[in-house]
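Omission of a single protein chain aside, the complex is shown with its protein chains in their original locations.
Lettered A and B in written order, each chain numbered from 1.
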Amino acid sequence: MTTTTSPAPYRRPGLRRLRVLGQGPMFAVSVAVLAALVLVALLAPVLAPYDPEALDLASSLVGTGADHLLGTDQSGRDVLSRLLHGARTGLLGPLLVVTVSTLLGTLIGVVAAWRGGWADTVLSRSMDMVFAIPGLLLAILLVTVVGSGMTAPVIAMAVAYTPYVGRLVRGIARQEKARPYIEAYRVQGWSGWTVSVRHLLPNIAPTVLAQSAMNFGYALMDLAALSYLGFGVQPPTADWGAMINEGQSAVQQGAMLPALAPSACIVLAVVAFGIVGEGLADRIAKRER
Amino acid sequence: MTVSAKERTAVGGPVVPGLVVEGLRKRYGDHTAVDGVSFSLAPGASLAIVGESGCGKTTTVRMLVGLERPDGGTVRLDGRDRSALPRGRAERLARAREIQMVFQDPYLSLDPRVTVSGCLDGVLRLHSGLGPAGRRARVAELLDQVGLGAREASALPRGLSGGQRQRVAIARALAVEPRVLVLDEAVAALDVSIQAQILELLGAIRREPGIGYLFVTHDLAVVRHIADEVLVLKSGQVVETGPAARVLDAPQHPYTRLLLDSVPHRGRPLPGR
Partner (left out) sequence: MKEQRDTTPVLDIDGLDVRLPEDRAGRPILDGIGLRVRAGESVGLVGESGSGKSVACRSVLGLLPAGARTSGQVRVGGRDVLAMNRTELAALRARQVAMVYQDPRASVNPLRRVGDFLTEGLRASGTPAGAATARALELLDAVGIRDPRGALRRRPHEFSGGMLQRVVIAAALAAEPALIVADEPTTALDVTTQAEIVALLGRLRAERGTGLLFVTHDLELAASVCDRVYVMYAGRIVETRGTDELFDRPRHPYTAGLLACTPSIAAGAPSPRPIPGRPVSLAESPPGCAFVARCAHAVPRCSEEKPVLTRHGDGLAACHRAAEGITL
């Protein structure tokens, strides 16, 4: 019998170093950051001092002060209020992407692993094909067909992320399927469906969850990039990616905050999701031993 | 066990009770793992399949319980063929009640998420038709039969020792009330003192309901104490078969002799001592 290395979650090249942080005290800090982020998104209408879309051209590019804690942008909108509301679109998009891609990828991965044979071949090849298309390109293509807004990027990203989940799930499900406890369920006479859904799936779920947490950060980054490029959420809706775009010209006028604040939020969120994902993956690996 | 007319073999001959395996064959690529293995196991009898790693002993029993598909040959229990894929739930469950299996590694053969009583209750829900109260009573009975108590019942596998886990695995197989119990190196991973406990337990279980044992083992010393019959496999083929005492005391085939001569034991000093 050949020994195979355990299938590892997909990690973006630039974010691989987060693996070390996931094992340290930064894990707890990141969990707290994410919890705060979710709270902010939920409570944005209560917390925001101003209407995020209210124009006030008279007070354009006001610096930080008592009236506007983070100043205003070129259109005189309160940066803090836009940031708080931006957390809603910022988290909602990735949430949809991750939910859809996790469900779809898990389904494909488990079916491919459980059925094996031609089903595995067809599903794996299909995933490889989708895998070969860059997600951002797919999104831009879809935007040109459907039109800009959140729908097209979310659908495109969900499709693009599915093979990442699918490949991982297929790998660990194949490994798990060969374990004697799963074989014991089969010998007991449970149907393949019951064994794979009721017994195998819960045992691989933690690993999938870790990948989903990482994917959440990646999706947040990708969607922000699309809005920055103008393919995503359209003005005047508050969105971090779009805010960077809008704040760019202000930078030339010496106002850093309108672009810098949303950038910082994106980095914070992406890193926090990455660390939490790595931390989960590490804890699962330790429990397996 | 009475045999009804419709359970007769397709050939129409008289039904041989127990497990009958004929010409079993399995290939992986160009390697023949199991090459025409035939044997039978009378109800309540005990057969040991012995051989070294790669001889095909595990592949053989995996085909019996349906974890591998044979490329050729037949497997019958009381005349009912079980070589083809089961058709539907009823047949699947009927087959499960024919043969159950205990795996080698007790650390991998129990679902890490399910408590001991949950594990047994699940099997009973599938097979017994008992209500919750009836199942609870039966779970307690099964645990008692394998020497476990209330503390172990509520434990997860990780809270149990290797020997305790193997007792759970045995109880799980017995819950189905199978005709034949396959034990695939079931004591090989245990410490000697624990191994003897499990062997004693298996001996006690066998005395009661007349369940047939199929031991897969590499350990000939264990065979002496648990098997009525022995089947020696080499490269997927049967090289010798017969009553355990006869095969162990007067082996006919040179390979059986080699296996026996290799068993370390006191009073047979090896070169250099």
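By definition in this document, contacts are C-beta pairs under 8 Å (C-beta built on N, C-alpha and C of every residue); 3 or more make two chains touch, one makes a residue touch a chain.
It should be emphasised that the depicted structure is a prediction, and the values quoted were computed from it without experimental measurement.
Looking at the complex as a whole, the chain kept out of the display touches B. Here one chain is not drawn; of B:63, B:170 or B:194, the residue touching it is B:194. Among B:183, B:222 or B:238, the one in contact with the hidden chain is B:222.
Residue positions on subunit B in contact with the hidden chain: 52-53, 161, 163, 191-197, 199-200, 203, 218-222, 224-225, 245, 248-249, 258-273, in rising order.
Note that in this section only the chains that are shown with their structure count from here on.
For this pair, subunit A with subunit B, the centres built from the Cα atoms lie 48 Å apart. Residues 65-67, 89, 92-93, 95-97, 99-101, 103-105, 108-113, 123, 126-127, 169, 172, 176 of subunit B are the ones touching subunit A in the complex. Against subunit B, in their complex, subunit A makes its touches with residues 179-181, 183-191, 199, 202-203.
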